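Left out: one protein chain. Kept in place: all the others.
Letters A and B mark the chains in the order given here, with residues in each chain numbered from 1 onward.
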Amino acid sequence: MVNIAHFIPVFPFVAFWLNIIFGCRLGVACAYVSVGASAISAVLAVLVFMGLQAGGGSYVLTPWLSVNGHPISLGIIVDSLTVMMLLVVTIVGTLIQIYSIGYMGGDPRFTRYFAYISLFMSSMLGLVLVDNLFLLYIFWEGVGLCSCLLVAFWYEKPAAAAAGIKAFITTRVGDTGLLLGILLLMSVGHSLRFADMSVISAPEPLMVLAALLIFMGAVGKSAQFPLHVWLPDAMEGPTAVSALIHAATMVAAGVYLVARCYPLFTAHPLALQTVAVIGAISAVMAASIACFANDIKKVLAYSTISQLGLMMLGLGAGGYTGGTFHLMTHAFFKALLFLGAGSVIHAVHTQDIRAMGGLFNKMKVTSVTFIIGALALAGVAPLSGFWSKDEILTAVWQHGNLGLFIAAVTTSFLTAFYMTRLILLAFFGESRGAHKAHESPAVMTMPLVILAFFALFLGFAGSPWAHHAFQRFIAPEEGEVALDLGMAVASTVIACAGILTAFLLRGKFLGYKEGTCALIENKYYFDEIYDALFVKPFHRLAAAVARFDQVRVDGVVNGVSRCVQELAQASRSLQTGLVENYLLAQAGGVFVLIVVVTLVGKLCHIF
Amino acid sequence: MIPLGHFVILSAVLFCIGLFGVLTQRNAIRFLISVEIILNAANINLVACNRYLAPANAEGQVVSLFVIGVAAAASVVGLILIISVYRQRKSVFLDDFNLLKW
Partner (left out) sequence: MTELVFYIIAVSLCAFAFLSVTVGDVFHSAVCLTFTLLSVAGVYFFLGAPFIGVIQILVYVGGIMTLFIFAIKLTAKIGDASIRQFTRQLWPGAALAGAILALLLAVIRANAWSLRLLPPVQGPDLKQLGVELLTRYLLPFEFISLLLLAALVGAIVIGKVKK
């Protein structure tokens, strides 16, 4: 059953080509092609999940390359981590595509949207299935491409086009690191297979460097500090894209990569420590920015950075199960939140939460599911976020570094705070915008309800009542796990404290004067710093090169062309248009030719 | 006995007469006549060399047959072009047709 896994990415890939080639003919039907392909993939993923009980493993489709005698093959790995990612990607992906039918309805590039989404699904599924870093890099770039295409989907908007470029270039920085890491690992470790990660032996500094370079790729893809700047801008894309790519799946690929190469990191504490520190910085920083953001999607974007940071922190602190568990639960409830935000935007045609308010009575389904998602994110027991976050907090606590633990706690507190603020501003209080909000169609609310169901109950997979089924599934070798009751209480108290603080400050949100907390409001000036450090000098360099090109290089080219023109002008009177002149020249040529041939023949005869 | 050289000389003389015609004729029909002379010169050469140098083979004669066939086709098209141009411009003089210059 397990060895059908490699068929899973094939269906979305076929759907991509169908939609690209026959898109104009299919029209709206192309959505059903994409949704159908994802649904088939989801069914296959479930089959693989059930087959996994009989034992996973990796298998080789075909040998491919050989580098210095060390093979790189087209291999598939099927283990609990892969299957978890497969289920998350296919289920969330299918639901979001169903939602997109409603959300993207009437868009002039409807078919192209679904083609891109299918390509993304295919790349993402390939990414989690392959058994070595080399193939992973290929799909890694595939999802990056789709991300760029979909962020800049409404490229008529200059902001969207710029965001697409920014997303691509910023992640490219990380991807370069990943590529270097892969090359380093290949040259010193002689294997890129994940299965060999734990047995690679090489000089310690080189292995640490390789791990850090690989982590650099994860930092870029998962929008961690200091490469987080692209994710908030990526919110220019369609909201369903934000939900699928920039919340649930692609940005989680970085976390997946770290989890996949976990043996490499655990073998080198310095690398693991770096992961934890970067994760902690990202988590706290993004959460603090989210408290001051007024754009509903930006709040969720910073929340995503923060939660990804939390996953990294969990992984870095040794909490493998916590990190992966949070990856799974987060995918569901953050997709739910984004889709809910999309539904709200669909209804009120604004993204500014200060211009919303009072939507609860008008959009019952959206509001209720959104609040469920927010509570799950805030980590309120017994919703799914609670269990996974609790797992991470426990891991960080056991890790023993107080600074990291404070960072995790602060993040939890801030998360609860900003989500409560968002809900209070958007759904309650007076209606502040001149809009006639209405509930979205069923095709959009139905995925919300299903995702809310997951957000409510998925966490129980990791609870004592289910005998920690998830933990035993993802890391069976770790042995018995037990719920740290004290930590659970503390976690709930922190979440409730955040919610309570938000309630106490509710009156001040609207009257808040900008500039009070300028550092955070301006996102710690990252964009400005990068602009001054990289973008501006690069522009100046480009301008200088362009000037050189226009003046010097073009000067030479134009000079050559002018020479040719002058010559042609001078010689065109040779063209009389009289056939006899041409023939005379031709006959003269024949004469010369005969003379030359004869002379050469003579000369050859002599020598 | 006639040596091969005499046939080749005949062919060369005929060729140069044709070449002279091609270079100097103003009338398009006489231009085509000169072309036919050149082709005939070539044919004489082919057949003569076939007979003298490789009598067991028939290549020279075969090729000369082909030349006659192609020459027929060429002169048909050439003449019909001349007639068609004549209809439009009332002239068959080559120096009247210099529209393609510059």
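One rule holds in what follows: a residue touches a chain if its C-beta (ideal position, glycine included) is under 8 Å from a C-beta of that chain, and two chains touch if they have at least 3 such contacts.
This is a predicted model, so every value here is computed, not measured.
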item: Residues in subunit A touching the chain absent from view; value: 578, 580-581, 584, 587-588, 590-591, 594-595, 598
item: Interface with the undisplayed chain - residues on subunit B; value: 1-10, 12-21, 23-27, 29-30, 32-34, 36-37, 40, 43-44, 47-48, 50-53, 55-59, 61-62, 64-66, 68-77, 79-84, 86-87, 91-95
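Throughout what follows, only the chains that are shown with their structure count from here on.
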item: Inter-centroid spacing, subunit B versus subunit A (mean Cα positions, whole Å); value: 76
item: Residue ranges of subunit B touching subunit A (in the complex, touch as defined); value: 19, 22-26, 94-95, 97-102
item: Complex contact set, residues of subunit A against subunit B; value: 572, 575-580, 583-584, 587
